[in-house]
Structure formats: structure tokens, C-alpha cells
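Every protein chain but one is kept in place in this view of the complex.
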Amino acid sequence: MELNPPLVTGGMTYADVTEKVAAITEQAPPKQWYVALGISMLLAGVLFASLGYLVTTGIGVWGNNSPVGWGWDITNFVWWIGIGHAGTLISAILFLFRQRWRTSINRAAEAMTLFAVACAGIYPLFHTGRPWRAAYWLFPMPNEALNMWQNFRSPLMWDVFAVSTYATVSALFWYVGLIPDLATLRDRAKTRIRQVIFGVMSFGWRGGARQWRHYELAYLLLAGLSTPLVLSVHSIVSFDFATSVIPGWHTTIFPPYFVAGAIFSGFAMVVTLMVTARYVYNLQNLITIKHLENMCKVMLATGMMVGFAYGTEFFIAWYSANPYERYAFVNRAFGPYWWAYWSMILCNVISPQFFWFKRFRTSIPVMFVLSIFINIGMWFERFVIIATSLHRDFLPSSWGYFSPTIIDISTFVGTMGLFMTLFLLFLRFLPAIAISEVKGVLHQQINEQKGVAH
Amino acid sequence: MATLDRILDRLPLPGFLKPAVTGAHYGVIGDFDTPEDLLRAIRTARTAGYTKLEAYTPFPIHGIDEALGEGRSPLGKIVIVCGLTGLTLAVLLQWWTGAVDYPLVIAGKPLFAFEPSVPIMFELSVLLSAFGAVLGMLALNKLPQYYHPAFNFTKWAGATNDRFLLAIEATDPKFDAAEAVAFLDAAGSRHSELVEA
Amino acid sequence: MSAIFSKKFDTNLRVIAGVVVVTLGLVGGVLGYLLHPNQLDTGYTPVQPVGFSHKLHAGNLGMDCRYCHTSVENAAFAAVPPTETCMNCHAQVKEKSPKLQLVRESYATGAPIQWVKVHRLPDYAYFNHQAHVTAGVSCVSCHGRIDQMVEVKQVSPLSMAWCLDCHRNPDAHLRPVEFVTKLDWKPEGDAAELGRQLREAKNINPPVNCSGCHR
Partner (left out) sequence: MSELIQINPQGVTGKKYWRSLDAMEQNPEFTRWVEREFQENASEMLESGSRRNLLKLMAASFGLAGATACRRPVEPILPHAKGVETLIHGKPVHYATAVTTGGAATGLIVQCHDGRPTKVEGNPRHPYSLGATNAHAQATVLGLYDPDRAKQVHKGTSRTTWDEFYGWAMKAFSPEQAGDGSGIRVLAERSSSPSLEAVRGEFAKKFPGAQWVEYDSVSFDNARAGAEMAFGQALEAHYQFDKADVVVALDADFLGLDAVSVLPVKQFSKKRRVDTPESGMNRLYAAEANFTLTGAMADHRVRVRASEVGALAMALAKELNVSGGELKVLGNPGGKSEKFVSAVAKDLLAQRGRSVVVAGPRQPAAVHALVALINQALGNTGETVVYTRPVVSNPSDSLARVKQLADDLKSGKVKTVVVLGGNPVYTLPADLGFGEALTKAESVVALTADENETWQAAGWRLPEAHVFEAWGDGRALNGLASVQQPLIAPLYEGKSALEVAAALARGERVSGHDVVKSYWTSQWGGEAAKRWQKALYDGFVEGTEFPVAPAAAQAPAVLAKVQEGLKAAADGWEVVFYASASAWDGRYANNAWMQEAPDPMTKLVWDNAALISPASATELGVQDGDYLTIKVNGREVKAPAMVQPGHADKSVSLSLGYGRTACGRVCKDVGHSVEPLRTVAGFQIAAGADVKKGSGSYQLVTTQEHHSMENRPIVLEAALAEYREHPDHFKHMVHSPPRVSMYQGFDYSQGYQWGMAIDLTSCIGCNACVVACQSENNIPVVGKDQVRRGREMHWIRMDRYYTGSEEDPQVVTQPMACQQCENAPCESVCPVAATVHSAEGLNDMAYNRCVGTRYCANNCPYKVRRFNFLEYHKGIEESTKMVFNPDVTVRMRGVMEKCNYCVQRIQEKKIEAKAQGRRTLADGEVKSACEQACPAEAIAFGNINDPESRVSKLKKQQRDYELLEELNTRPRTTYLAKLRNPNPELA
């Protein structure tokens, strides 16, 4: 067994790396791209139509009710935000840990983060009854007429800060990473228009040694900032639930549990996307089986954490001797939403167990299918936490049931359309792999090989 | 316009507008095959007494800073200042709005307390730090800078692809165009030329 | 290879950016100032169907506000008077004036005069004249020197922040109830001290809770 398999295979040179990645943005895309974009844009259109209907008619077009004040809206929000976490994790935490295997996937993963956060951000805004007011009341702007301020003690207020900070920092991080590659595209550009566009976007980057010096430190600092940030974001999202009084929500385990779940689902989404992109664009030499296998290991680890959290919740509910807590968890597993609970267990706890075996970890079809399973499972996890906790809380007189409407579904599917649209445009027009970083890895690899040869 | 340039020059805008080079020539740029060649050339040039050197590479290369004699980037300090500003802002915002400007009794909890303020304190610190890091980096690098004489180098495109360039700038006291071309050629440059400013 | 952008590009870019930023800042500042309730909502002086002069009636003739606005001490609304009230005098005084044609018509036909509302609060704000007037808050505190206005003009922003200013520190706006409609009344001695005494004597605690005004 090879101890340290190469991360760039096929004997690629620096120029090959540039050519391979940049060419994607310069050539006409394959036919499948147009088909995929068409479908995605159609779905994105469905999203905007659904949101338009929602805003003009009211939250009632969704299935939300009393007692289930949050249904698919916040489920989807948490799901998308969670997915976003993998991007930051790959680009920031793995960077800090000097995990060089991150380089070929970090760019796309970061883009995925941004687009997932964009999709997520739709929900907190549009789940409000009066989004036109929420849009500006949620930010602390001086308001002489009202003399009113936000309630900074509300976890939703924390969300506003966490998610907007997260979106901003992720965008900054992503764009900073893009600058040298945009310069590469600029310098390769054959047409004036491409020259100007990439010229403007790359800020006049030259790759001077002094520039690289500040750049590298900035990147390191951003990674250092993003690491606690990404952990804080899902912790704060979990505070929405953890700080409440509702049985099933009122749980101290939530922050780590949510973060682990976020990484879990995020990696699953990265695998889903990268396996596809790798196949479509022939990037097998850049996104190697080693990359994918590592991601499967992360999924196995985080899946185990999530499974452990599920068990802990039950244990604590039993151990607390609080009848409401006990009921909430028994109800999850055996109440009217039993199917959601067991789908979650099947997808999140059982399915990653396959990754114990290298055979499955290195099998593209297996990891593709399992990654989709995990994404479904993680959606169910959020649904289970939100809907099953709300639908039966303290007073049985107020118990109810939540069923989604067609608009719930179309809004959710629509966000997938928006996500895919953005992702496809990204693949088409921007370097999907961090060219300069891969070259750095290649340089190191070449030196190592030389060292081995010596 | 010249006056404007002068005024703008004096403005405390980081990295703004100071023309990269004055004079007719930027310097001489040589084009190397590998990072190792480049590093060697830098060391030779420094030994030869050149001081105004700049390297252009498609990816950051370890040891190049030392070779060029660069110190630590001040970016970390900028970021710390920004982060502390964010932290202070967050505390002031939450304390002033909640406990001073319109104190409202909410859920029987104190008007201002440390515990519920932590998330926003943290987020604002990170947000301002991140802006500090990015804007600081751009400012220190004098970006955006859309015109630079180095772009006039005929084989510039390689600098962001697979070539490793070394520039001996015209401001170098030891600078002499012909000498520099010869020097770089000798150091292993595949192509060296005098570049217009 | 030659540079994509000209040498002047960077300077031009910064100059343009600077101009844009300064302009936006100015526009924002001006808008912020103009849209502030103090500017936006004050000064509204609609044209009324009948050229009723408060200056003449309340100022020169010295009529008490409550002669017309009868319900101000008893109800939330200060009530614009019925045409009948005008005719109490104008049946004898200026009974042929063309300016009063509309008033006479209204009285004869029973059709109301269409006055234009000047002081308008949002419908979810429940202001109560009775509560203020009986507490000793003068008309002048909100409506200004109506007795000097030929045409009624809104002088206060009537914004929530403005309401709260007084609700938090009412002392300066309190006076003995008998002087409530005396718009030119000035306290003898320390106004704040008098206000404090009145507030304590009458147990005045203006609410700053939401439900004080919003129900």
C-alpha cells in the first residue's frame, strides 16, 4: 500500500493544470451542461414563482400551522446552511491542518458553500409573515421615527448576524482564493472582452512575491477566522432550538451535534457534486480517488458522531425523568412521524457504515448513492427535530400535524434549481479548481518525488 | 491632473495611485523554467548587489521572501485591530440599544447581560476581522492596480501559468539595462528583455 | 504581451469611485435628513374647503379651543365641530359673507363640510386626547401655536420617537389643567419643578409600553 499517494496524477505539468482547468471556462460547454442548466433555471423559475405567490398571499400557502409554526421553511434553511459548512470546512479547517488533498476540491466546495448559503438565506427572510419588513427590521439600523431596536437576546437575531457574517466571510474567502486564478484567465484570454472582464475581476493581480506574501497571510487569517466561524454558525443555528423550552429542542447537545451534522451533510453534497463534475469534465487526475476516499472517511466519522448524538438525546430524555422530554423522543420514533425518524436513522446512521470498507469508500457509484442518501437523511434529521418536536409539545389539546403543500415542495425544489443554476454557471465561467493552489501542491509533489528519487 | 495626482498621493488611502514606476523603463524581466531556477537567480542577483528585485510566480514559492529579503507582513496587526473594533461595536450596540436607549423588559431577563451577547460579539469580531484581512491585503498589495509595467513584458502570460519571472527594476541604483539582461540570461533566464514603464 | 488597461486607468478609476462615494454619501445624507419625521411630517398645511382662520377665532377673538373641539376632555378624539357650531355665531355675524357660503349650504342641506385632516396618526396608534388634556398636557405641546395659524399646519413630527420623548420626560409639558387651552401660558418660576409637582400630585406615569398606544 502506498503511504502517500500522489494528489495530482497522470504526470501533469503546471501548464497542464492551467490548461485543464482554464479550458473548461474557455471552450463551449458539453451539451449536458445546457440541458442541466435549462432544467436548473426552470426550477429556479419555480422558486421565484413560489416565492412571489408566497409573498402576495401569505405563509398560509405553506403547510405551517399552529402548533407547527416552522415546517419545511426552517428545515430547508438548516439543511442548506449545513451543506454550506463543508465548503468552509474544506477550505479553512483542512487548510489549517495542512491537508493538501483539499486543494482540488476546495474551490468548488467554497462555491457550493456560497450557493447553499444563498439558498438557505431565502428561508429566514421569506418564512416571515411580512418579509418586506423583516428585510430591514432585522438589521440594526438607526431608526429615529420608531426609536425601536432589535431584541439582541433572540437567537433569530444571532442567526441574522451569524448567517450574514458567514455569507460575507465565505464570499470574501472564496473571492480572495479566486484572484490569482482570475489573473491566469486574464492572461490566457484571447478576446478583449474576456481580458477586460477577468482583468477587472482579478484587480490587476501580478503574482509578485510581495503580493503573495500578504496574500498568503490574508488567506491564512481568513482560514483562521472561518474555522471558528463555521463552528459558530451551526451552533448558533442550533441555539434557535436549544434555547427554547420545547421538549426535543431544549437540548444542550445541539451545538456539536449540529456542527457534526452540518459537516456530514456538506461532505455528502461535495461528493455528490464532485463525482458528477469529475465525470463530466474528466478531472480524474485532479480529483483523485484519494480525495474522494478521504471525504468518505469524514462522512463515516461525522455520521458516527451524529448517530451518537441521536443515542445521547434518547438517553438524556430518559435520564432526565422529564415526562415531556421522554414523550417527545418516544413520539419521534413511534409517533405519527415515525417514518421520518426511521428514514433519518437509515440514511444517517446505517448507510455510512458501508464506508468502513475500502471497497465501498473507493467505489464511485457507492459513494454517489450513499452521499445522496446522507443528504436525504440529514434533511429528515432537521425535519424530525423541527416538526416532530413542535407538533406535540406540552398540552395535548394543542397537538397537531404538519403536512406540506405543493408550494412547500415547489419552494424547496426551486432552491435546488437555484443552487444548481449557480453551480453550473460557476463551473462554466470560473475556474472550478484552485489552479494556483494545485500548482503549489504539484510543486511540492515534484520536489518530494525528486527527494524519493535522490 | 498632475496636481490632483499629487493631492491624491498624499491622501491616506493605502496603496492608492502612486505610479508604480517613474521614468521610461520599468526594468528588465527574465523568464525562468522552475521555481528552483528562479530562487537561484534571486540569490545570485542579491549577491551581485541588486536590491530592487521582484519575482512573479503562478503560485507562492517557499523561501522566496527570505531570498528577496522581505520581513513579516503587518496584516495580522490590522486584523487584530479590526476584530477588537467589531467586538467593541457589538458590546456597545447591545448594551446601548437594550439597556440605555429603550429598555424593554423581555422575558424577565436583564436588560443587558454578557451571556446572550456572546454570539453577536463573536460574529461582529469575525466579520470586521475578515474585512480587515481582505481589505488590508488589497491595500498592502496596492490592489486594484490595473496597469503595471510588468504586464508589458512580452512573455508575461507565463507568469500566471508556468513561468517564473524575475524583474530587476530600473530604480535599482545598480541598474543598467544591458547589464541586467546579460545578468539574467546568465542566471538561466530563457528570455530577458527591457520592459517599458 | 501588452497591458490590458491604460496607464491612466487606475487614477481615473479612483477618481470616479471617489466621486461616486462622495455623491452617494451626500445624497444619502440629504435623503436621511429630509425623510426624517422632523422634516418629512411637519409643515403639512393642506388647503381647507373653508378658509377658517384659527388665528382669528382662537387668537384675536380669544375663543377657547373647547368651544368647537368639545369632546377633547371626554373622548379620544377632539372632534371637529358640526356646522351647527359655526352657525351659532355666523347666523348673525358675517351672515352674508361669500367665504361662508359652503358653511351655510352645509347647514341648510345637512351635507357635511369636507375638512382635510391635518394631524394623522397611523391606525394602529391609539392616541387619546382625553388622557392628555386631563393630565395637563396643553394643546400647544403637539399642535403648536394654533392661535397664530391662519391655516393649520402640522408642527410636530408625531413620530413614535417624538411621542416617547415626552412620555419619558413629561414634566416640561405639564401645566395646571385650567391652562391647557391657553396656548401662550408660561409658568411662573421653574417649569420643570412645577411639572414634577403636578406629575406627583396627579399620579401621572405616561406609559412607554407597547400597549400604552398599540392594541
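The first chain written gets the first letter, and so on, giving A, B and C; residue counts start at 1 in each chain.
Convention: contacts are C-beta pairs under 8 Å (C-beta built on N, C-alpha and C of every residue); 3 or more make two chains touch, one makes a residue touch a chain.
Just so it is clear, the structure is predicted and the values come from calculations on it, not from any experiment.
Although it is not drawn here, the omitted chain touches the following shown chains in the complete assembly: A, B, C. Of the listed positions A:11, A:129, A:142 or A:365, the one in contact with the omitted chain in the full complex is A:129.
Here the missing chain is touched by one residue of C:40, C:89 or C:149, and it is C:40.
Screening A:25, A:40 or A:64 for touch with the missing chain picks out A:64. Looking at subunit C, the residues touching the absent chain are 35, 40-41, 44, 46, 71, 73-77, 79-85, 106-107, 109-117, 120, 122-124, 126, 128, 130-131, 134-135, 202-205, 207, 209-212, 214-215. Within subunit A, the residues in touch with the undisplayed chain are 57-61, 63-70, 127-134, 136-138, 145, 148-151, 153-157, 160, 240, 243-246, 323-324, 327, 390, 392-401. Contact between subunit B and the unshown chain involves residues 104-110, 113.
The criterion applied here is as follows: only the chains that are shown with their structure count from here on.
Under the stated contact rule, the graph of chain-to-chain touches is complete, every pair of chains being in contact. At the far end from subunit B, in terms of centres built from Cα atoms, lies C. Interface comparison, B-C versus A-B: the higher number of contacting C-beta pairs is recorded for A-B. The centroid of the Cα atoms in subunit A and the matching centroid in subunit C are 53 Å apart.
Work out the mean CA point of subunit B and of subunit C, and you get 57 Å between them.
Subunit B has its Cα centroid 31 Å from the Cα centroid of subunit A.
Multi-chain contact residues of subunit A (touching two or more other chains): 147-148, 186-187, 199, 204. Residue positions 102, 144-148, 151, 156-157 of subunit B each touch two or more of the other chains.
Residues 144-148, 186-187, 195-196, 199, 204 of subunit A are the ones that touch subunit C when the two sit in their complex. On the side of subunit C, the complex with subunit B involves touching residues 1-11, 13-15, 164, 208. Interface residues of subunit C, counted against subunit A in their complex, comprise 1, 4-5, 10, 36-38, 157, 159-161, 164.
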